[in-house]
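Excluded from the complex is one protein chain; the other protein chains are retained at their positions.
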Amino acid sequence: MPNRLPERDGEWIDRSQSVRFRFEGKTHEGFAGDVLSSALWANGVRLLGRSFKYHRPRGIYSLAGHDISSMVEDAQRTNLRGDLLPIEPNLDVRAVNTAGSLERDWLRITDHFGRFMPVGFYYKAFHTPRRLFPLYENRIRKIAGLGRVNPKGHLPPSAKDYAFCDFVVVGGGPAGLAGAIAAAEQGLKVLLVEEHPHLGGSLLWQHARDEAAREQLKDLLSRADALENLTIRCGTQVAGWYADHWLALVDAERLTKLRAMCTLVATGCFEQPAVFGNNDLPGVMLSSAARRLIYLYRVRPFERAVVLTGNREGYGVALDLLQAGVHVVAVVDLRANGEMSDLAESVAAAGIEIFKHHAVYEAVASRDKTSVVGAILCPLNEQGGPESIGRVKLSCDGIVMSVGWTPASGIAYQAGLRFEYDERVEQLIPESESDRVFVAGRAAGVFDLESQMEDGRRAGLAAAAACGRFEGDIPERPVHTGPPPSHPYPIMPHPGKKNFVDLDEDLHLADFKNAHQEGFDNIELIKRFTTVGMGPTQGKLSNFNAIRILSRLNGATINETGSTVSRPFHQPVSMAKLSGRRFHPMRHTPLHAQHLALSANMIHAGSWLRPEYYKIDDSSRADCILSEAENVRSGVGVIDLSTLGKLHFCGPDAARFLEQIYTGTFSEQRVGRLRYALGCDEQGIIIEDGVVARLSEHHFYVTATSSGAAGFYRDLQRWALLFEMDVTLVNETGHLAAINLAGPKAREVLRSLSDFALDDDAFPYLAVRQGHVAGAEALLMRIGFVGELGYEIHIPAGTATHVWQKLLEAGRELEIRPFGVEAQRLLRLEKGHLIVGQDTDALTHPYEADLGWAIKAKKPFFIGSRSLQILAARPLARQLVGLALPQSSKVPLPEECHLIIEDGEIAGRITSVAHRTTLGQPIAMAFVTPEMASPGREVTIRVAGGKLLVATVVPMPFYDPENSRQKVAD
Amino acid sequence: MPHRLLKFGFNKEHPEPRMFHAPAQLKDEYDVVIIGGGGHGLGAAYYLARDYGITNVAVIEKGYIGGGGTGRNTAIVRSNYLTNEGARFYQASIELFQDLSREFDLNLFYSERGHFTLAHSPASLRTQRWRAEVNKHLGIDSEVIGPSEVKRLVPEIDLQCGGHLSPIHGALYHPPGAVARHDAVAWGYARGADRAGVEIHQQTEVTDIEIRDHAVIGVHTDKGFIKTGKVLSAVAGWTTAITPMVGLRTPLTVHPLQAVVSEPLKPWLDKIVVSASLHLYVSQSARGELVAGASLDPYELISMRSTLDFTEGVSSHLVDLFPMLGDIKIMRQWAGLCDMTPDFSPIMGTTPIDGFYIDAGWGTWGFKATPISAKTMAATLAEDKDHELIEPFNLSRFSRWQLVGEKGAASVGH
Amino acid sequence: MPETIRQSPLHDRLNSEPLPAADLSAARLGAVGICDVSLLPKLGVKGTGAAGWLAEQWLKVPEEVYASAPLEAGGLIVRLGADEFLIEAGSLDESLAALRERMPGDALHVAPVAREDAGLLLVGPRATEMLLQTCGYEFAKSPDQRFVYTRIAGVSCGVLPQQILGNRGYRIWFDPSYALYLWETLVEIATELGGGMVDAAGMQ
Partner (left out) sequence: MKIIHCPINGPRPLQEFHFGGQVREMPVGSQVSDAEWADYVFNRSGEPGIQREWWYHTASGTWFIAERDCQSDEFIRTYLYGGRESDA
């Protein structure tokens, strides 16, 4: 580690733990606490990555993950940021987006063709001739993108959690710490979140040479430590701020969703680069990066450095470099008058040459173009632009940029604050604060260290006041005095070399000029056309320079130019963390284990799991289904109907309420009897059907469709309010099980288990009875959905297994068998019963579905009644009919949703079909035009492969049209 | 390298003129005022000029061109709709799209990738088959395919969806399904309209519409009054702010629709994958980013704020479908506005107010309809009669109880 | 009704693995233990006459919505709303069945509600942490014995925070059709936190 500096108080590395890791196939050594970039730089490795478009060499730039210069991948993960990636013993990474290797990336050739690829070039070529575009596109796709997805990658689910506090402080620098302490001292429950592994923020590097500042940090940390109601989370980023102080916190392990009452944004600033020729070469870096290297990782950034500055900070950086053993060749100051403070004297005293009103015009590249070997300076003219005469070339291996800042304002923007440009600091500062969102410190344009802490304290007290914990006076925000910390236009045109504005997207100054020339002259349009700020770091280092450039081009102020909107995330967040442990609630009927024991093939039905059919060895699915159905027709079967909605309507208005909900009448329904119930929405569209059982004068028990039950119950609750009904609604859907015992031998099975009379007189068709079955409290409904003698047995869920087993035992001699959803669908189709949602669609009204009989139009009102009145007066557009399909044909039988074609036009569609039935004849239900709906009419179906099949309209039901089977007497 | 790029290398100055101009001020009178400088509004202006020679047209845009739904959608183009009316309409749109780069001489990166609508249940597969059959009837390339075919075409997919969701039963495969550079569509229309003499006024807001005797006579803007007898409202998510100006009631409700992009990746997904059950759609852009979206936000809101629960949900479903994506990072999220109709079809054409034309109800399907809606609205304005393709979409269909039910094909936002 | 015919919705799931031994249960309770109390008999009473009827049955009816009160015979009563109550017996006895028998057959304003809820207890010092992984409600701020309706891992639940074995614990009721899902989810999290399923004995 040739560039490692001696040990120093406050360094982040642990020299007792050396760590060997691999980069681009070579082994390197660093210390625990190093990130990849710092460890490589310590070892003299300066080529860390290649750029997105031109594959230019890149080194350390921000050392904060605000550029994509060092993006790497390993066998599992990709797009890892070297600036933020801790080195670990088994780390083995390579740069992303290189063809061949990082050093020999053959795509670096694209750099030479840059002039053929101006801004938006891809809009202007490749589209003619049209047939060639896919070829071009394929090439472009291949070279675009950064990391490769590992096709076998499979991160285990991580936990996600929720957290709560009164006051969240984003950023653990001087302002954030002071704010958190002030609020915690007032009794607020405070959470301070710091994205780096250690607290201190700018105190750690910007003020590192200042002994007093180091003491201040220690003091802040010990005060913070003493406060029990102040929690600190380091190594955690606030990825986004959402409505009502809902924050996404992301650390190495997980996503935490934090609910706060107030937010302090004390996120500091992103240092901004200068724009000059070759300003992306390895060796050109932000002053904050150089200082992070020196103070956090103890790495000497260069041998010989030139400092380009436009503020006081640059002089401090020069002294920092000097102290780190760097030969500082020159300080180049953009400002006409240079620096007036004592710092300038110290710099001059150290023998460093100061070039006032000069700029670095170009970084001189080594022959292999992978490092800086010099800097060309130029004097500036009155407008601040480069003079063509008087240029100076200095030899150096590093150029440090200290030209200004832009607030890390993303969280504040997301929290609804707006920023405006302030010429006192030449940066954006918050236009105002809300009563619960505060900004303090450098993000608010407060740069003096004492003032930053004062500003933090102010915000902490304001938060305490907002939470009702503080009533005293809240101080004003300190105002910046002295020269601005940022230079208003650190941007030098260079006709020959690329001078980058956006390093993610490889955009240089000319791209902006050209885009503007083409009419993209407002900030949003220029962003979209150039793609500035759209790369992985979302413009942290480029957006503001783009605004400065556009303002110049438009001759407008920064405030007139405006800015683009900040959106989450602050740094990208992995989908594994975002998704976390997945909660997909699934519902099981109480008989689930019974079905599994009977080899059921389970399928998802909405949120439920249901038996599709029960597997029998060596039998096909279709055989199993048909034999289940046949067993119901000839013997007896049981099906689990526990997914049905099960609702009670109780109270004096119960009948009246039902009549307003459903199309039928219920007030004169006899106690102990059942009625079919059809529900429409306000448009008159069918949404529900079920059975209403009258248990007593004021008590009805109602079944609803499995998929619709939850929503239907919710709607019922609202209708009860709206109609001002004295009715108590109870939803027992999950609390009750339902088993349908069906088939000619059903009664025989039930007889030995029930405590009430089952003969036709005592318990006729369409009657309901309450009693016990196999000792369990039960409600029985005699219905014939499948067209046979049948009893729907409703019992408490806890007794379902017992009752099911008793039924199977009692029916063993009669060869009782369970049947699944598919057999039931077949049986009901044979009976001509429609299924809402399958035989009806989002626009089907009852008249189309042959359910006009279920509408009691004389009722004064029910939901949908007025609409149905309108629909009834209109000619029908379609009608649901039964179709007999040919038994043997060379043409395949239709599938559901195959179309009916008449005169070359679509005239309907199959809604349900059964190829094999207990009738021996394939049948279907279909929508057809009314002209085609009469029995005997032949219709043509377009089936698989476009073939045409002729079928015949027949009356429904297909099976037992007299309904004698379900009414059967013993 | 295409020869068209050579000029950039050998010219000292950037050899490109302005694509569109920024007129200093509004004229007193225009033949047509188009509210909304998105793809639809600019396109209508373009076709009014190209097909009908009507060029005294102002496009009034309160922000910047293409800044609404045009620039916020996930740029998917398809025509595998459920109804006759819908499928014909969107198919006509695809046909225009396919030739638009040539017509504009601007590469829209119109890229046919193939579009899958996954079915996770037999019921969903039925709807897909319905769509496929209607499509085939109209000559649109769509087919229902089984799970193994899905796996063959998109090998990264987990047919079991992680095991805790309903597995994939099959899909509707629509080979012409495409993506395009959405911004460029607006720019292309803007350039074409601008060249024909149409004025595009950005950062200009319509504040009211003047009506006399049930007819439009002018438009108030924040930059002054304009006389005109014909106004087209083509503002999608902002329609409910415009229609009250003319006293028109509509079924529109506005919901945000959000989307996310991942960091750029080397290409691995060259298809467009949609799952209605998982509320997910995803494709990979030419830049390498995964662009993904889901269903509408669950309540009405005329705001483009983002939510975390959206990103959590869409990530979760992406990982359900593609388990390898756990490590991949979401870079940015955003939202657009969707003006939803009860039947998931647009509202287009003439209105009860003479001279007020509406192009709205674009919900989540506005981008893919851009060329055809622009063209048919231009025809409707020029001839003051609904173009044949959009007759079924007239606002009056609701009072006539003749809805065009597209929910089965459009309920997931893409 | 013979007791044996009733089963917890988790019956088969719990039968598939043996109950943890006492020492394992104790170790898990050092983090978070989860146990099934679904079989405790429950009764719901709903309707505008519910409060009055319960008072007539000599039950101490909680006045406020979401207040709960212990029953003299063991168990507890929770006021779920202005017009709705949940009663859970303290043991597998028949007392609630008797109460249910006394309900009028066709009262205008009192309706019995079949409550077959799954019932879980979360016990141990990390119980709150476990809820923080599954629920966006801040239980740290809600008092003991005060009922809360919320969502846990996507399932609508009723939660009663209680002191159990010296820690803040939680009694959770929910639709039994979600029992298997929620149990698997919570046990997975509990296991990560160093806990897991524990024997219900001694939990009450």
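By written order: A, B and C. Residues from 1 in each chain.
By our rule, contacts are C-beta pairs under 8 Å (C-beta built on N, C-alpha and C of every residue); 3 or more make two chains touch, one makes a residue touch a chain.
All values reported here derive from a predicted model rather than from experimental measurement.
Chemist: Would you list the chains present here that the left-out chain is in contact with?
Modeler: Taking every chain of the complex into account, the missing one touches A, B, C.
Chemist: Out of A:718, A:858 or A:890, point to the residue that touches the absent chain in the complete complex.
Modeler: From the options A:718, A:858 or A:890, the contact with the absent chain belongs to A:718.
Chemist: Could you tell which one of B:283, B:307 or B:376 touches the chain left off the display?
Modeler: Of all options in B:283, B:307 or B:376, contact with the hidden chain holds for B:307.
Chemist: Among A:865, A:879 or A:966, which residue is in contact with the omitted chain in the full complex?
Modeler: Final answer for the missing-chain contact: A:865.
Chemist: Where does chain C touch the missing chain, residue by residue?
Modeler: Chain C touches the missing chain through residues 65, 80-81, 136-137, 148-151, 156-158.
Chemist: Touching the hidden chain in the full complex, which residues of chain B are there? Just list them.
Modeler: Looking at chain B, the ones touching the missing chain are residues 240-241, 244, 249-254, 298-303, 305, 307-309, 339, 342, 398-399, 401.
Chemist: By the contact definition given up top, give the residues of chain A that touch the hidden chain.
Modeler: So the residues of chain A touching the unseen chain are 242-244, 246, 257, 259, 682-683, 714, 717-718, 721-722, 860-861, 865-867, 869-870.
To be clear about the criterion, only the chains that are shown with their structure count from here on.
Chemist: Which whole number of Å gives the spacing of the CA centres of chain A and chain C?
Modeler: Taking the average C-alpha coordinate of chain A and of chain C, the gap between them is 34 Å.
Chemist: From the C-alpha centre of chain B to that of chain C, how far is it in Å?
Modeler: About 50 Å, centre to centre.
Chemist: Centroid of chain A to centroid of chain B, CA atoms only: how many Å?
Modeler: Each chain's C-alpha centroid was found; their separation is 21 Å.
Chemist: Which residues belonging to chain A are in contact with no fewer than two other chains?
Modeler: Each of 160, 257, 584, 586 in chain A touches at least two other chains.
Chemist: Would you please write down the residue numbers of chain B that are in contact with two or more other chains?
Modeler: none
Chemist: Chain A touches which residues of chain B in the complex?
Modeler: 1-2, 4-6, 8-9, 14, 16-22, 63-67, 71, 84, 98-99, 101-102, 105-112, 120-123, 126-127, 129-130, 133-134, 136-137, 156, 162, 164-166, 181, 183-184, 187, 202-203, 262-268, 270, 286-288, 305-308, 311-312, 315-320, 323-334, 342-343, 401, 403, 405, 407-408
Chemist: Write out the stretch or stretches of chain A touching chain C in their complex.
Modeler: 159-164, 257, 259, 581, 583-590, 592-593, 608, 642, 648, 650-652, 696-699, 726, 728, 730, 732-736, 772, 774-777, 796-803
Chemist: If you look only at chain A, which of its residues touch chain B in the complex?
Modeler: 52, 76-79, 97, 113, 115-118, 121-128, 130, 133-134, 136-137, 140-142, 144-155, 160, 240, 242-243, 246, 248, 255, 257, 414, 510, 513-514, 517-522, 524-525, 528-529, 531, 535-536, 538, 567-569, 572-576, 578-580, 582, 584, 586, 603-605, 683, 837-838, 841-843, 867, 870-871, 874, 895-899, 901, 906, 909, 942, 946
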